[in-house]
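Yeah, one chain of the complex is gone here, protein chain that is, but the others are all in their spots.
When the chains are written out, they are named A, B and C in that same order, and each has its own residue count from 1.
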Amino acid sequence: MATSATTPRLHVRSDFPIFAREIDGRPLIYLDSAATSQKPAAVIEAMDDYYRRHNANIHRGVYTLAQEATDLFEGARERVAAFTGAETATTIFTRNATEAINLVAYAWGRANVGPGDVVLITQMEHHSNIVPWQLLCQGTGAELRYLDVSDEGTLSLDQLDAELAGGRVKLAAFAHISNVLGTINPVAEMASRVRAAGALSLVDASQAVPQIPVDVAAVGADFYVWTGHKALGPTGIGVLHGRRDVLEAMPPFLGGGDMIRVVDWQESTWNDLPWKFEAGTSMIAEAVGLGAAVDYLGELGMENVRAHERALAAYALERLADVGGVRVIGPPDPDERGGVISFELEGVHPHDVAELINRQNVCVRAGHHCAMPLMRRLGVPATARASLGPYNDASDVDALVEALVNAKKVFA
Amino acid sequence: MATSATTPRLHVRSDFPIFAREIDGRPLIYLDSAATSQKPAAVIEAMDDYYRRHNANIHRGVYTLAQEATDLFEGARERVAAFTGAETATTIFTRNATEAINLVAYAWGRANVGPGDVVLITQMEHHSNIVPWQLLCQGTGAELRYLDVSDEGTLSLDQLDAELAGGRVKLAAFAHISNVLGTINPVAEMASRVRAAGALSLVDASQAVPQIPVDVAAVGADFYVWTGHKALGPTGIGVLHGRRDVLEAMPPFLGGGDMIRVVDWQESTWNDLPWKFEAGTSMIAEAVGLGAAVDYLGELGMENVRAHERALAAYALERLADVGGVRVIGPPDPDERGGVISFELEGVHPHDVAELINRQNVCVRAGHHCAMPLMRRLGVPATARASLGPYNDASDVDALVEALVNAKKVFA
Amino acid sequence: MDDLYRDYILDHYKQPRNFGELEPHDLEAHDHNPLCGDEMGVHIRVRDGKIADLRFHGQGCAISQAAASIASEEYVGMPVDDVGQLDADWVIDLLGIPISATRRKCALLNLKVMRGATTGDASWPE
Partner (left out) sequence: MDDLYRDYILDHYKQPRNFGELEPHDLEAHDHNPLCGDEMGVHIRVRDGKIADLRFHGQGCAISQAAASIASEEYVGMPVDDVGQLDADWVIDLLGIPISATRRKCALLNLKVMRGATTGDASWPE
């Protein structure tokens, strides 16, 4: 038993009100942070306070409340940008990661991709980083191509080079961390090769921002997207970081209030970045909540979050071997993976695994994890997935293992 | 002085925590509900409770928390649909009204509008009901045409008929209630004429749902959109009600998680309504909050909300005449208008009006109210706008009048 | 004993009746449970307006597999036109276990593909 895991570095569970909840007299063993994270009190209270004391529409109000709301909203944007090492003006709030990717596929894609061009993605992408590109390719006559996933759950830089050498790739989109395999991809290296080939890159960092220290400038991708609710923030908000020159050259996506400079009868001109891409009333309370979330994560220190989750994942990989009949999918080395552990339990369908262990209040996800193509590649109909947050500790892993042992018995 | 207004029908201010706030020792006189409404404690607490006790991602989770979150989310959808007299399956959650309109303009518009077709809107639309159609027309070669606004702030059904008689109109989009003029448009009659002419209609009910009883089925439009934050709900959520056959025939808008049935390498099939149009993780807490908002409004009774605001608007129109130099824009008859009162104060720019009366904590909006074309039609650079919510009473109107009298003195 | 995973459920799961392919067949359908990715297909042989034989195939959880296996024994011999009349309660009663909202679609998938094959209606049974 790894002592590093049994003595976890973070002790923050009490910051998260949901863990006060018991179901049938038992505590909550929450191992589904890759689907959505739990929220610290600081995040919930920041939104509460916004609605109770400062609520007003932003940007155009002269009165005090409207100024406060504007400052809270734009202040949150500054802190979110600083947290990920991005510029404030190129940090755009979207509804979620999915909308951020669609924004790029519609606004940049429809203007820049045509017949014969290639959009390159990978076999490990989430549906949100597949379907927008399918729609783009179908709409423009471009070709959608995939980088393979190895049996260990990794990508090949050589294959990337070979695809780029074809000269037709216009944009390559790939996950920073896979939500199924846990694989941490070498995104800075990939983005730099894509750029050298004259193409653009989009990194889906939905799983990375909550798990590891990220630096948008250092990654150097043209677009870098993530989603608030997985990063201790609220639902209803996501982030698109873009390169300034690319964003400036792009036509807008959604039209409406706030994204315009002047609306004339037949045409309009656009507001400056980032507002050009933020149509209609913004997710004001959600931005305030996300600001509180990155403040909280910043105080924990993302190196500490990563070290904590890495140790815990290593411990989980060890302990799962004790169950017997558990097959873990994805890279075996804890240094090469995040805190997302997909597995199969011999003889028990993942759906039944999730149902059975829920009886001990152990929450894991079962299914295709919005990655049907990857399931096909792996030759499995579905997997069970346990995923970690900063609030987890070794006792959660122990509870999972115990619950799995019991589940096996039912199907024995 | 109208006694009906000095004895308001609703006494609900204490339900709204923000009114406990004082600035510089003075109470808040909030007259900007057309920009965004304040929120009752019930709404704030519902979201709080969601995050503290039930937070999980929805639809695919087997464990208890995920089931609870799914029930809360889908239960909110049912109540929202019931509140507006719509079907649950055709009630789609969007980011805001703006996104709902863009969804239609992209998904329905790009598939159904072509060169020579006409999209018909009105001179009183909010930018969110103008710019998406400009973008659609620019992208497809269709023509954008406008129904005029009369000097009294109304539309002409004869002009609508004349436009429809041209035979080229594919879609007509118009506000249920204008956010500048307060005009209540005869939307059921308009939708029926549009339908008779073989075109589709979209009603922008952003200002109507919070102010008057609405019945989506009775209006009979093909699309009916509104936004949560103006209807006592949270930011980050809007609603699109659509006709089932139209929605079913439409291609999807955003691609990603949750809106798919099966994702294959090159193409995908779509989920049933309403999820086909809800890509990525939904605004879960926001839906819960919006559900609480419609519950609250339902308990007040929208007839009562309307009666209260109508009486208060009538009182305001009377009292504003006392100030001297105030010119009110829009229909003079309180039966024909909602609780939105735009005005000019002679010799004082609206921006200065708003700044000066904010010193007495009176919150009004000044500017073009995201309706630049209407400002051009009215021949004004901007207006000041006072708008009502159920929490307002005659004392707020009195405070506005007093503040305007003081503002006049500064510029005298 | 487990409430949901009763012995006969596990038995049908581990040794599903009428499982496999059926060639030639007269009717067929294939569908998915979008929530979990389970898939199920059916091949049906019709004689004199009745279901003479049928086979389910695909991959899924114990509930979806056991439900298909148990229901298959009822489908055989049934007039083809009757399948469209069957509703969700029919399957759930047949299973005889408490089915939560989340597992409902697992239980109903076999009826969905049966209705798809016999009536062309691929909506979820209600």
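Just so we're on the same page, a residue touches a chain if its C-beta (ideal position, glycine included) is under 8 Å from a C-beta of that chain, and two chains touch if they have at least 3 such contacts.
Because the structure is a prediction, the values reported are computed rather than measured.
Although one chain is omitted from the display, it touches the following shown chains in the full assembly: A, B.
Per the touch definition above, the residue from A:59, A:170, A:368 or A:385 contacting the chain not shown is A:59.
Only one of B:27, B:186 or B:381 touches the absent chain when the whole complex is considered: B:381. Residue-wise, the contact with the chain that is not shown comes from B:410, picked out of B:165, B:321 or B:410.
Looking at A:26, A:244 or A:261, the residue that reaches the missing chain in the full complex is A:261. Residues touching the missing chain, restricted to subunit B, are 348-352, 355-356, 366-368, 372, 375, 381-382, 410-411 (touch as defined at the top).
Within subunit A, the residues in touch with the undisplayed chain are 59-62, 66-67, 70-71, 260-262, 271-272.
Following the convention adopted for this analysis, only the chains that are shown with their structure count from here on.
If you draw each protein chain as a dot and join the dots that touch, every dot ends up joined to every other dot. Note on chain placement: the centre of subunit B and the centre of subunit C lie 46 Å apart, centres being C-alpha means. Subunit A and subunit B have Cα centroids separated by 31 Å. In terms of their C-alpha centroids, the spacing between subunit A and subunit C amounts to 37 Å.
Within subunit C, the positions touching two or more other chains are listed as 35-36, 103. Across the assembly, subunit B contributes residues 60-62, 66, 260, 262 that each touch 2 or more other chains.
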